[in-house]
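Every protein chain but one is kept in place in this view of the complex.
First chain written, first letter: the chains are A and B, and each begins at residue 1.
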Amino acid sequence: MAALEIAEPEKLDDAYTMLGTEEGSIRPMGGGTALMLMMKAQLFKPSKLVSLRKIEALTGFSLSVDASHIRIGAMTTFSELEQSPMIAQHLPVVTQTMKTLANVRVRNVATVGGNLAHGDPHLDLPPVWSALGASVRIVGVDGERVVPAEELFLGYYETVLAQGELIADISVPVRPGWRFFYAKVTTRAEHDWPALGLCVGVRAEGEVIADVSLVLSAAVDKPTRLKSAEAALRGVALSDAALAMAADAALAEVHIEGDGRGSAAYKQQLLRVHLGRAIKHVMQGSASA
Amino acid sequence: MSAITPPPFASRSLPRLEAREKVTGRIEYTHHLKLPGMLHGKIFRSTMPHAKIKSIDTTAAAALPGVYQVVTIDDIRKVIPNPYYGPAFHDQPILADGKVRFAGEPVAVVLAFDKKIAEEAAGLITAEYEELPAVFDEIEAMTAKVLVHDELKPAATFADLKYLKGKKGTNIALDYQLRRGDTEAAFARAEHVFEHTFRSQQVMHVPMEPFVSVADWQDGHLTLHTASQGPSFVRIEIARLLGLPENKVRVKVPYLGGGFGGKLYIKLEALVTALSMVAERPVKISLTMDEQFFMVTRHPCHFTIKSGLDASGKIIARHCEVIWNGGAYADIGPRVTQKAGFTSAGPYDIDNVTINSYAVYTNRPPCGALRGFGAPQTAWAYECHTDMIADALKMDRVEFRRKNMLREGRPQASGTPLRDAEIERAMDHVLDRMNWSAPFDRGSGNIKRGRGIGIGFKGITSPTTSVAIVNLNADGSCALYIGTVDMGQGSDTVMAQIAAQVLNLDPASIKVIHPDTDVTPYDMGTLGSRSTFHMGNAVRIAAEDAKQKIEVLARELGLPQGANLPLVDMMKQKYGMQAGNIIGTGTYLADYEKPDAQGQTTKGTPFWGVGAAGAEVEIDIETGAIKVTKLVNVADVGVALNPKAVQQQLSGAGIMQLGFTLTENMVFRDGQLTNGSLADYKIPTLLDMPKSFINEHVPNAYDAHGPFGAKGGGESTTIALSPAIGNAVADALGIRIYDLPITPEAIFRAMQEAKGAPLEEDA
Partner (left out) sequence: MSTSRTIQFTLNGRPATADIAANETIVDMLTNRFELRGARESCGQGLCGCCTVTVDGMAVSGCLSLAWFLDGKSVETVEALSKGGVLDPVQEAFIEAGAFQCGFCTPGFIMMVRQLLDAHPDPDEDEVRHYLTGNLCRCSAYPEIMDAVKLAAAKRKRASAA
């Protein structure tokens, strides 16, 4: 790891100044877990890191007064979310996802903002935020903008964030009547990065899938909403035939790449199987809410 | 084979002598060693699998502030004119010498006082190559025009490898041959003939303490501090390289953070020695976890096994064609080829056997010894083959084994008779723990369940020597001087127990002096399950020698028989004060007879390692996902001198082999390793441990030649585990997997293949 500078601004404005707007070797730092890995591997040699840990505006998480949204500050750590009874009550799928995400020590420091900004398509949380319909508030010298989580990602390690822009927080709707489940499918070992990450949400009316939210990650270059599969399922009664049609639709609408975790053909099979299983799982209500 | 009551002292499950230092984190590893004025070396590695080096540009690195020196082979030649080393062939250059033979090979080293600066500077070195055609596959390498080495240079260091020549103009470093009976004739009259080919993948040891060595060259003598399993060999080989007598080279080894066969022979030692001579300062190199994949690995193996059977289901002929992918440098591959070749026909009584076992060079990272010396790769083939034959003949898989099993006193393929090897009892123990005769749940819905067993054995490297010194101080306290390296297996504790047993002392009171070749006597190496047997015997002999000297002293002092005067009083009487020592020495060399040209010998191994395994698996037929729900490992270790330590070896080796069976695999693309980090090379975690996991040794076993009936057991449970799982998969699905590792995708592919709807491969 090469020599570098560290700055720890306390105000957002100072952070903007330090980061500048020139693409280069100055980066913001959340928990630093992803940055450290890249720096140790000499994949990334920053001249300066701007730590966000002293900026109060990026911290904290709370339920809105009308209980319709949860705001989560970008510097919130995974462990804070994992251990929060409020999150367990309103966003149980987040609590569920934490259990197999990295390990305790990483969760103790990794942050919600750093995780989103990293843009690695194998991360477990981005598809969850996307399926939940979360929106991301991005701030910078030129003001702020709000982007749906699923629109944050442009491709492999690519996001809409410009140099100098920061994720300030995310807003996650609490969706009564919905049940969500995150299927982390690993192939090389029980504990691994996912070969396939699939977040599934349904609003069930009896046996009928009144509404559905499906986001796929890991097997694709960015978290991707399975729109055709959603359309195939919306308003339909749960049946093996319906699930098979949804799987066909999903396979037709995404491009799956093979890698060390599985060939493209195999991951397609995994998607087919786990899409059906995850939907059945949430429809049965035995899911994480 | 008669059971005796284990002696009281030696068979206690004494906790490790060094337990407190380990839990407090204070124990000494080479990892932490610092010497005054020490430089850190960082290796710059080749990016080509096979290429001529046109030039190396070190200017930017040398110019980085804080860099002491950048070293290439040209600098090393000035201090070591012939800078090639190796235990079997002197084929490995200390740094790449005009040519690179695998991607990841050390090409240059940056030296700096600050490790980070050395790292940064190494990133600034560039090299230009002229790419050469390369060969990666062992089958191709057998006949390829591409030669990894233009010249083969046998080392002739070890007795068992004296006859090594290599085959001129080929990539074959060793072709081991064994001939017993008339295999061709037997095949001709066989009622049934079966032939199958199995493959094992390249895997790595992954010691948690990565490879590390420190050299300190001063005024014509050298001190090496190194995480090595074989200090005596390191001394001999480094002395040879430097043209020095052995007493000018001192090798010190504290505790090791794991070894598993990787830290044997010469690893970083030659390099740090050369660097210390060049820089005239102490030099340390510690590899990162990722760099370990380029140090030493386990041989991929390609094994075609063919059997002929008579009408009754008796195996009458077996032909084994075993090809070992040794990577770019032979390391100890020839011994793996020979040792594993020797038992590759399996623990069966077969009159007509032909074995050809080849070590071949390829342009991959070098392969060496890894827990089992190739026995696990051969058992993967012969035990899957066993089930396949039984099934084809509609015979019970267990009864088929019994019918053909090699039994006490019968000659194994080499002609060496089986002695004190509880193969059948190990199998029966597994069957018992598996509840084999109870009805078995075969699963339902998308889950299919199956179960399988495997048995296996291995020979032990021979002839080898261990020497021990027992030193009794004038106050009666005892120190043991041995070259056995405690890398986690608990040898310090067990050796203390053996000495204590003879001398009637409390084993916890004995101090074990760690390997320091200026102080501790010769030992061939901590490898291949040999220490408890060889060093254990040497310690026993040394302790007996000391005991005898005490008796002589007692007579000299005119003490009446059975006076049992404490040693301190005897010493005071003898020397007029508390002074002097009683020194007992012991040397053990196992009985051995060199094989003839047919590979036949009646004394091919000092003892037999024996393992049996049973597995239950659950397979998701929609995805191929596999869970080992139950795993039983049983080994014959003779008398378990420290039952707890034995149990740890059995279960530890079992879980390691579970990784080699299901998840671990070094994946290459065009000779480039694509998953050389623990993020992508998956070793078992707690989550991979089977819910039901049983590890036991065969009760009341006894090795007549071992110390107090004991023999080694650090490898036994690696042997039969993979085929037990492969057989369980076949039992569940009716589909055979031929290649390791058994991944979910491999299973799913095999299922689709069987359905006639093969899954598309990635382009």
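Simple rule for what comes next: a residue touches a chain if its C-beta (ideal position, glycine included) is under 8 Å from a C-beta of that chain, and two chains touch if they have at least 3 such contacts.
Just so we're clear, the structure is a prediction, and the values are computed from it rather than from any experiment.
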| item | value |
| --- | --- |
| In the full complex, displayed partners of the excluded chain | A, B |
| Identified contact with the non-displayed chain, of B:T24, B:S437 or B:Q561 | B:T24 |
| Per the touch definition above, residue among B:A597, B:L686 or B:A763 touching the missing chain | B:L686 |
| Contact residue for the chain not shown (choose from A:K40, A:R145, A:K227 or A:H255) | A:K40 |
| Touching the absent chain when the full complex is considered, from B:T47, B:Q573, B:T629 or B:S677 | B:S677 |
| On chain B, residues whose C-beta touches the chain left out of the figure | 13, 15-16, 18-27, 29, 31-32, 116, 205-210, 255-258, 260, 288-290, 487-490, 644-645, 648, 651-656, 677-679, 683-687, 689, 693, 695 |
| For chain A, the residues touching the chain missing from this view | 1-7, 18, 32-33, 36-37, 39-40, 48-49, 51, 53, 79, 99-100, 102-106, 108-109, 191 |
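The rule is simple: only the chains that are shown with their structure count from here on.
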| item | value |
| --- | --- |
| Residues of chain B touching chain A in the complex | 116, 119-120, 123, 622-623, 625, 662-663, 667, 674-675, 679-680, 682, 684-685, 687-688, 743-745, 748-749, 759-762 |
| In the complex with chain B, residue positions of chain A that touch it | 1-3, 42, 187-193, 258, 260, 262-266, 269-270, 273-274 |
